[in-house]
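Every protein chain of the complex appears in place save one, which is left out.
Chain IDs A and B follow the sequence of writing; residue 1 opens each chain.
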């Protein structure tokens, strides 16, 4: 593994997941691997779980961690070439990324989409330029279109808690008050489609009309506008809101009740319920489910350490050579 | 010690203070105790002394420290149950605390009172919910009604610098330009009353009318509105402003001069003068005292490391079992 940006960076899903679960039993088995290695975590947007879990994962591997908060206002980066920089951007990504690469052996980068400029977001302009100019391996801490550490976590968690060899996994759209990126559902779908190809899961996406994800992430998935029908026999329900991809960043009024609750849970095969957090209680997902025995959300968040650690371990092992 | 929230969490004051003073002589005596243990410091409000001293204390014990700044605007936590989260709060404390507990062996939490909702503040709603949901020991880095690491520091400092077996300690209200919480004086009073019961000090509180503290913190204290009379024979004067508890969060005009200065110091038994800092010079306390030989404020701040370290050490030892 050189960078970690999408499911394409995972050589073998099953192996990666089993390696991660092995770290759960023995988190300090590789605590000298990261000696004299520095991880730089660069946040262009806020983070709680990703920040803490990645910091912990790196520490478990013996790495030094440096955190850099660069909110878009405070240290605005220029990403376009050929621009005379006489405006509000204070540094070009060519220099900023290259300099951070000089100080760190591995970099992590978090950057949310604009939700306004679909092309810039979906070409992953900022992330790709950062990779190009920093000169060291880069781990996505969520980019414009993907959140791969979250999706790897989700696959680890499904593998850990599954009761059948090939569980039915449903990604279920849910309401929200804000227009949210498609990064988490894109990424979850991309990973589940890959896992489906490897025979690990059976994958369905349920969302209201107008909330179609970009087809580049959904190849092989069963896609439905019928939530209740989709939930039949589900072993895992992954609840998540997102805004429209086609009418980019827009939010349509949805008349039907898409909040996940006990009534809908009753339609499933006693499914485990997942969410990447933060979750809006009783809007996306009912408190009853969150506080009940079917919720995996905390265990899922806990597994974020495993995902980050197995990824950093893989990258460090390549550096070692 | 499981959590550290109030004086009730200290099994034996004398022992705790002596253990702390032993750390001063040998700060690295337990530097492997915290190996593979992570302390998470969660700040809902700003901090200087508490942040640095607790970070240093944890490092002295070999712990890894992760700091999380969550100001109330940036990552607003919902604390009420049964609320449909379609407003400005982005995450419920049930999830936020539980997740942080997954990544850390011990958590520290700083949260100031609203000074508006007396009941929510004085039931310590936020702090108690955080403890309930995070699932790991929690150290208060100052809560709505108490600042126990400061008060333990103060008792350590009094013990270190006392010239008589049972010194007279006076908590003296002082002027300020802002309405400040009662947390520091509540907590100091609570600890001094307990120390008085153990025969360690003789404790008096002096404040203008209208600035009565809640009686749950002052049991056994001599309370007076006569500052000059209270200062007679004082060995330690602890200067601090606070707003009204009864007329909650309000500030009354005070005609008399309550600023601690050399004239008032002359009434004492050459008392040492203390303050938790930050201090408003020549408003709460005169520059002459702060820059003179009777001031303990810097040594007191220095001892914050001892308080944090002895508390973390106690909690770690329980974890070890």
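Details
Keep in mind that, in the parts below, a contact is a pair of C-beta atoms (placed from the backbone, for glycine too) under 8 Å apart; a residue touches a chain by one contact, two chains touch by 3 or more.
Being a predicted model, the structure only gives us computed values, none of them experimental.
If you put the hidden chain back, the residue from B:139, B:279 or B:310 that touches it is B:279.
Screening A:100, A:205 or A:221 for touch with the missing chain picks out A:100.
Between the chain not shown and the residues B:84, B:177 or B:232, the one that touches is B:177.
Subunit A meets the missing chain through residues 36, 38, 40, 64, 66, 68, 70, 74-75, 78, 81-87, 90-92, 94-96, 98-100, 102-104.
Residues of subunit B that touch the chain left out of the display are 28, 46, 48-49, 51-53, 55-56, 59, 177, 277-283, 287, 290-291, 297-298, 301-302, 305.
Note that only the chains that are shown with their structure count from here on.
Averaged Cα coordinates give subunit A a centre that lies 40 Å from the centre of subunit B.
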